[in-house]
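For this view, one protein chain was removed and the others were kept in their places.
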Amino acid sequence: MAGAALLGRLTPPPALRWQIARVVSVRAETPRAITLALDVPEWPGHRAGQHVDVRLTAEDGYRAQRSYSIASPPLASVLEITVERLEDGEVSPWLAREAEPGDELELRGPIGGYFVWEPARGGPLLLIAGGSGLVPLMGIERLRRAATPELASTLLVSARSPEELIYAEELEGAVVTYTREPPPGWTGYARRVDRAMLAEVAPPPEQRPHCYVCGPTSFVEVVAEALVALGHHRALIKTERFGATGG
Amino acid sequence: MSPITRGFRRREPSGDDSRLPPGQHLVGGFPVLSAGPTPHTPLDQWTFTIDGMIDEPLRWTWEELRALPAEPVRCDIHCVTSWSKLDTEWEGVSLDTLLDGVATEADYVTAWCDGGYTTNLPIEDVTDGRAWVAFGYDGRPLEPEHGGPARLLVPHLYLWKSAKWVRGITLRPDNEPGFWEALGYHQRGDPWQEQRYWGD
Partner (left out) sequence: MDETMLDGNAAAGDFQELFAVEVTQMVGVCAGCGLTGPLAEAHAFSLAPGLTLRCPGCDAVLARLVHLPDRTLFELRGLRRLEVS
């Protein structure tokens, strides 16, 4: 019945409230990015692509809050976020340099229903990441590999240099472009993602790939417009902008 | 009651705290806060208007504004989001200069801006040397992200009253809540009385 179906979709997601999360482990991904594994006692589970809000409170009551995408796939036993330390960040420097196992922080989530993917949506997938925009896309890709590996996906990642490439060991099969300093002997792409690159890398629009684009605002806008110009339907392009001052 | 995060503290430079209003802290840079995209009105289309409770609206082109006597302004600025900067240096035309000779019974003004932002002020808060149309900051033309080509500067009130990309003020009998004042922020905004929100 249409009404029941609508009600089902309007059924509130798990109550969104601040919970206390405990840091279980900290793992360096690159010189500036770390992955935190968190124990959240009443974690309701999440969908690939969603994010959490993290809030820190200082002794004088000062609070700072930022959003971080969930890196771990939905059925993993522990919740993981990957945080890139921003030079003038409020929250990311503490997460990247101070956080230790046993530390407590506040967390709210999971958040998001637009920038999500699950196998039932089908594919093929086209995942285009700028810098730390790779985090939610890797959550999606890890889910695909675990649940529906036969479903095709194309992953295009833009990073400044190999040192700044997150999850490098999981990117076999991905197309990487380096925008500042490619490694010696590199024969791959060495420029910002543009329409010509997408024309070569992306599946043709006739295959109707589900496109997910995540990264800094200007990256997302250039890529989304290029995909439309190549003939991909806007309704199949999902975007999430990360702020340069996000963290 | 949020748990204290071990080892977490606000980043801030050390400085003269005694000049800070309650609840404020010093920052090193100049944070950019906006409710919308940065407008880019070409100077040959830019005007500043005073209208409302006035016999004849007044309007200045950019050249005409820049031909008026301008003055340096050195002031502390306080943002309601809790950061403050001391001894900032501006250049602008005093609103007293723009209102010189204007007879009005208005008790309030609404400043209005490119992009649609508005803010309301009692008229005494923008006269007698308390407000400027500022076009210079730190010895250079005011950057677009900070309100250039010109913003209102009313340093004795929280910085949301110093409307970026100002294009005019309307003289009014009533206090019409502006963009943030309509959604929880104080009508006047005196940082020394910590007038941040409705009811403060």
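A few comments on the model shown:
Here the chain labels run A and B in written order, and each chain numbers its own residues starting at 1.
We take it that contacts are C-beta pairs under 8 Å (C-beta built on N, C-alpha and C of every residue); 3 or more make two chains touch, one makes a residue touch a chain.
What you are looking at is a predicted structure, and each value in this text was computed from that prediction instead of being measured.
Across A:I111, A:A168, A:A190 or A:V228, the residue that sits in touch with the chain not pictured is A:I111. Only one residue in the set B:P57, B:P141 or B:G184 touches the chain that does not appear here, and it is B:G184.
The omitted chain makes contact with subunit B at the following residues, 31-38, 80-81, 115-116, 145, 160, 180, 183-185, 197-198. Mapped onto subunit A, contacts with the missing chain fall at residues 6, 9-10, 12-13, 15-17, 51, 53, 67, 108-109, 111-115, 216-218, 220-221, 238-246.
In the analysis below, only the chains that are shown with their structure count from here on.
Residues 18, 20, 55-60, 62-64, 88, 90, 93-94, 98, 100, 103-106 of subunit A are the ones that touch subunit B when the two sit in their complex. Interface of subunit B with subunit A (complex): residues 2-11, 29.
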